[in-house]
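As you look at this complex, bear in mind that one protein chain is not there, while each of the others sits in place.
In order of appearance the chains are A, B and C, and numbering begins at 1 in each one.
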Amino acid sequence: MLAELKGINEECGVFGIWGHDKAAELAYYGLHSMQHRGQEGAGVAVTDGQEIKAHKGLGLVNDVFKHAKFEELKGRAAVGHVRYSTQGGKGIENVQPLLFHSQAGSMALAHNGNLVNAHQLRGELELQGSILQTSSDTEVLAHLIKRSGMETTETSISSALTRIKGAYAYLILKEDKMYAALDPVGIRPLSIGRLGSAYIVASETCALDQVGATFEREVLPGELVTISDEGIESTQFAMPRQRNLCAMEYVYLSRPDSNVNLVNVHASRKQMGKELAKEAPADADIVVGVPDSSISAAIGYAEETGLPYEMGIIKNRYVGRTFIQPSQELREQGVRMKLSPVRGIVEGKSIVMIDDSIVRGTTSRRIVQMLKEAGAAEVHVRIASPSIQHPCYYGIDMSTRDELIAANNTPEEISDIIGADSVSYLSEAGLEKAIVKDDTLSQGICTACMTGKYPVKEGNNKEMSHTNS
Amino acid sequence: MLAELKGINEECGVFGIWGHDKAAELAYYGLHSMQHRGQEGAGVAVTDGQEIKAHKGLGLVNDVFKHAKFEELKGRAAVGHVRYSTQGGKGIENVQPLLFHSQAGSMALAHNGNLVNAHQLRGELELQGSILQTSSDTEVLAHLIKRSGMETTETSISSALTRIKGAYAYLILKEDKMYAALDPVGIRPLSIGRLGSAYIVASETCALDQVGATFEREVLPGELVTISDEGIESTQFAMPRQRNLCAMEYVYLSRPDSNVNLVNVHASRKQMGKELAKEAPADADIVVGVPDSSISAAIGYAEETGLPYEMGIIKNRYVGRTFIQPSQELREQGVRMKLSPVRGIVEGKSIVMIDDSIVRGTTSRRIVQMLKEAGAAEVHVRIASPSIQHPCYYGIDMSTRDELIAANNTPEEISDIIGADSVSYLSEAGLEKAIVKDDTLSQGICTACMTGKYPVKEGNNKEMSHTNS
Amino acid sequence: MLAELKGINEECGVFGIWGHDKAAELAYYGLHSMQHRGQEGAGVAVTDGQEIKAHKGLGLVNDVFKHAKFEELKGRAAVGHVRYSTQGGKGIENVQPLLFHSQAGSMALAHNGNLVNAHQLRGELELQGSILQTSSDTEVLAHLIKRSGMETTETSISSALTRIKGAYAYLILKEDKMYAALDPVGIRPLSIGRLGSAYIVASETCALDQVGATFEREVLPGELVTISDEGIESTQFAMPRQRNLCAMEYVYLSRPDSNVNLVNVHASRKQMGKELAKEAPADADIVVGVPDSSISAAIGYAEETGLPYEMGIIKNRYVGRTFIQPSQELREQGVRMKLSPVRGIVEGKSIVMIDDSIVRGTTSRRIVQMLKEAGAAEVHVRIASPSIQHPCYYGIDMSTRDELIAANNTPEEISDIIGADSVSYLSEAGLEKAIVKDDTLSQGICTACMTGKYPVKEGNNKEMSHTNS
Partner (left out) sequence: MLAELKGINEECGVFGIWGHDKAAELAYYGLHSMQHRGQEGAGVAVTDGQEIKAHKGLGLVNDVFKHAKFEELKGRAAVGHVRYSTQGGKGIENVQPLLFHSQAGSMALAHNGNLVNAHQLRGELELQGSILQTSSDTEVLAHLIKRSGMETTETSISSALTRIKGAYAYLILKEDKMYAALDPVGIRPLSIGRLGSAYIVASETCALDQVGATFEREVLPGELVTISDEGIESTQFAMPRQRNLCAMEYVYLSRPDSNVNLVNVHASRKQMGKELAKEAPADADIVVGVPDSSISAAIGYAEETGLPYEMGIIKNRYVGRTFIQPSQELREQGVRMKLSPVRGIVEGKSIVMIDDSIVRGTTSRRIVQMLKEAGAAEVHVRIASPSIQHPCYYGIDMSTRDELIAANNTPEEISDIIGADSVSYLSEAGLEKAIVKDDTLSQGICTACMTGKYPVKEGNNKEMSHTNS
């Protein structure tokens, strides 16, 4: 789909619930609302206090669960996971939550993020005789917990967490407890909600809303939260540092109705559009957003400039996995796929086309060309975030640096390449202004892919791009 | 989904192509772009000049064609159909195009619309010894053509068309010709396009765009168009009258990028929003549209009033046929389905909620309640079309009069019923202003469901509601 | 499968039930037991006394009904049909029972057999203004009934039946009655059973056994049976003539546990094997049957000769529709498909290989070659029926005369062609001796495909081969 064309592959989403009779079913609904975070696979592990059972599969949440028997997934606690789509590692063995059995009990793990020292840790574990069955970072944590040798599980987990570096939001389910942990700089989002007496932990607040829960608070950087029938407890396994929440969560990844680290995503995007309008106005007739993720910014841009916002590009809602891709011949004859221009709107108009980001530039070129073929007089591309020039090592599967069009070209050159009449990006300052509401440490964002300022630097970066989860 | 909740069931869509090597494949893409017009079933009939073959099935276009072998659907001409979902008549035998064989050759028919004298015609045909195998109006036309006894097929078809009354857009495929016909007041849309030397006829222009074709002209009321390898010919089987194009095509049914009878749907909706703003302003903080069909009107309303347009309601893109509906218990606990409010946007705000129409009022009540639970201070409902008070006999499956909330209640009463702070509708004059650009006869609209002014009145209306196709 | 290789395509099966609360479900089980009579499609039409509903689909009975909602197929009467697989006419529109609606009521028809004057009757019907939607003979009867103009339905049906010629077993379901009719020479089998107070009519008695019913009697040639809540009535629409029950029902088509016209199929096959042993003994070590249909005859041959019966060929039970056919390259390397030789049994042995029939000879050649490659010293082919030299016009889809190996070659030549050491067939007299127990008119068989003696000769034979049902 669009995301694949663009070269940003979405990351994963996690959902945990403790203390509800319909735990597995609510996990299903929660994961469903986070489907945009991963379409490759999905799973739910549930415990009735005695054992942990899982239902997992490849495909969309609906596909995986349409034949699930929820009456066999009984229990008052569950963790779930949606997994994003990559070229490699598509096997069913990588679908989470992962389950680990020992004679003392079982453990289910679900993970959103990416470790930067996974390769090194795997090497150490193998030397010690461990066998790893997946290419997932989640499995590394399981081995570290097992080997930590501490007495209580809390201390085992804390001890294991101090060994890993990178971006992570972990949910761990045991028969009698659920744990949630966030990395020390808080790159990934993780929120806690309440539904009656039940606790819910989820990657996005839209999942809390989906199941009727109310937001309680964020999991803090370096925090290990323990939830059981005794209630909720918190320990810090690492000193919290300046928060570095992934800016792309606001720009592109999260659902507009989610609040990421207390900031509404739609509102921040609209504000990005407004800041962009101030920084890079355009002499045009109408403002058009690339659906779906750029609509908010386009509306902000239109509001700030006073130009009319128009639906100049439409997205076909029914294009899905079973859509038969048109042959090259038919595409050349003009057969459309996911996006279509609205000729009646764009014909003869000078257009400001708002997009959230450009990765390789191929999609942008296609859309600009499509608008021009539909009669647009001019197309001024305005990107509602700073240009992406660096790879992400924290779980977003962008292209390599060689493929990043902005790593090697100026906006003017990009404009030529994609056939636009002009290209401008939002500045880093503009982005921060749109997201960060105060100056406290807790509100910082990670802009590594735009600025190269990596908040967590250790580890062999070479491996990072293929072990996302 | 939403449409079902609302009580408007979408009608059908037809697509025909003559003179292209990939006729069946292009029909697939064309139907795909009109998927919103019918999700119950789909089919394509194709001819290689010798025989007519069909591939049909229940379900979405993608489901029906994912295992189709296009190499077995060879031919340079094809007609296709998407069928909407109803409670009764779901059988595979009703999926179109219908095929009729005789020793002289075959014929495939696809139909969008509804006849008002079908019951009477069926009775006559049976008395003459005919056997009908479907409950579809399409079959009635086939029998009339067969029995017309005229010499050429054109005259047989013309003669048969003079017998039927109602709303119809027919496509008829023979081994050597394709015919397109529109009823004398032109209630349904039907457009002609060109793709190289090929001709295309489709219910919506988005299907022309989808396959890379360019719009040529509308099929006119009372016109029978004949397309063959010799080119295109036109005859009038009935005197054209004042056009009465279904207003709901603009309000709700058509895709925003389509031009219906030369008027862009998105633009007309945006204008409805502007007219509504003039007629029914509201003292509010923000404007929110109910996705997807009300977004255009909401943007127009916002633009006219100067109020900010906000994404206060979000639609889950992944809710589809396999979505597991939450139990009553879970729904009462707050588990969401297709629409979610964006708490961060609506909390504490006075909202103008724009919707395209209200049928039974149940969905509106649910959305208003959802917004209030998410913290909205006030919800002023503004409907971008006049109130629906009368049943449609021309192919739109609305509820019966008893169920139409506006047939029995004033806007104030409706406001009370749905829990809003105020409710206003667009006037009939406002609607016309938004759609009709000039005063010629060719630009009229049918507003029967709003005004009770039925442009075609004959026939036994009792039967009409269940024989849509 | 084997049947396809061999060139005999199986015919259809019908099942009707009147007076049972689970009519549709029992029809499912009954059809399931007759799955061998048709694998292309299946359907059940059921009536609750008010209307007739149908569930139909392409594929095996299980595939068609696995998602059926029997609670929506309520009623105390049903007719069902399994359809065999052909190259042409595979469309869903040809799956039976066919449904016909009129304002006076509905009618469902299911048919096993083939008409020899269908082409002529279709021409007449079309001249009178009828439209035929399928290529099925069943539809012809429906039109004839409709047009017969008699007062009661019984007389309409009787009158229509006098117009058609050929082989047929019809079941007709109305809201208040079920009819069963058999052609005047009784080429197809049709049996009546009782299950409590319910009546059942089925092509094979194995379907009666399947649902726990007890056999009551055969439907007689030229008889029209009417079943209703008033009980069972019988009329003769034609003078009964010498029965001519299709010999291939005994030789190959029917299930061994069925009694066809009161004669058990397994027993008759075993007797064919015994007669064959008397007529064509062989100097060999062991007797081997080609599974599944030739096992009975092989056991009879072994019993008569005193040679040991051995399982020298095994059939892979899991080869089905989804089996991935090996490429030519792999087949040449020896990858097996449905049948495998048992090397440990056949190695070094002189074998009598019993098969029920030879059509084109390709399968026989393949099996003989397979046995020789597995080490068989000699392979003496013995066919438990007379050689097939003439096409069937009564519903069995054999090859054309040109392809029938026995039409153009002596047994010696056939032996050379298929690589056997000798080939012998059962004589016509031997076949009759194995099946016909007494000399009454009611026990005759049709051996037209073996002897060219066609019991019903009128009509244009050219068309017959493609309108089987």
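Everything that follows uses one rule, which is that contacts are C-beta pairs under 8 Å (C-beta built on N, C-alpha and C of every residue); 3 or more make two chains touch, one makes a residue touch a chain.
Keep in mind the model is a prediction, meaning the values are calculated, not measured.
> Over the full complex, note down every shown chain the hidden chain is touching.
Looking at the complete complex, the unshown chain comes into contact with A, C.
> Which one touches the absent chain: C:35, C:120 or C:427?
C:35
> Taking the entire complex into account, which one of C:12, C:58 or C:211 touches the absent chain?
Considering all chains, including the one not shown, the answer is C:211.
> In the full complex, which of A:133, A:152 or A:328 touches the chain missing from this view?
A:133
> State which residues belonging to chain A touch the missing partner chain.
The missing chain touches chain A at positions 54, 56-57, 91-93, 98-104, 122-123, 126, 128-135, 142-143, 146-147.
> State which residues belonging to chain C touch the missing partner chain.
22, 25-26, 28-29, 32-33, 35-36, 60-63, 65-66, 195-196, 206, 209-213, 255-257, 259, 264, 266-267, 270, 292, 295-296, 299, 303, 308-311, 314, 316-320, 322-324, 326, 329-330, 333-336, 340-345
Here is the rule we go by: only the chains that are shown with their structure count from here on.
> Tell me, please, which chain's centre (mean of its C-alpha atoms) is farthest from the centre of chain B?
C
> In terms of Cα-based centroids, which chain occupies the most central position?
That would be B.
> Once you find the CA centre of chain B and the CA centre of chain C, what distance in Å lies between them?
Between these chains, centre-to-centre, one finds 47 Å.
> Mind checking the centre-to-centre distance between chain A and chain C? Centres are C-alpha means, answer in whole Å.
Chain centroid spacing, chain A to chain C, equals 60 Å.
> Can you list every residue of chain A that touches 2 or more other chains, as numbers and ranges?
none
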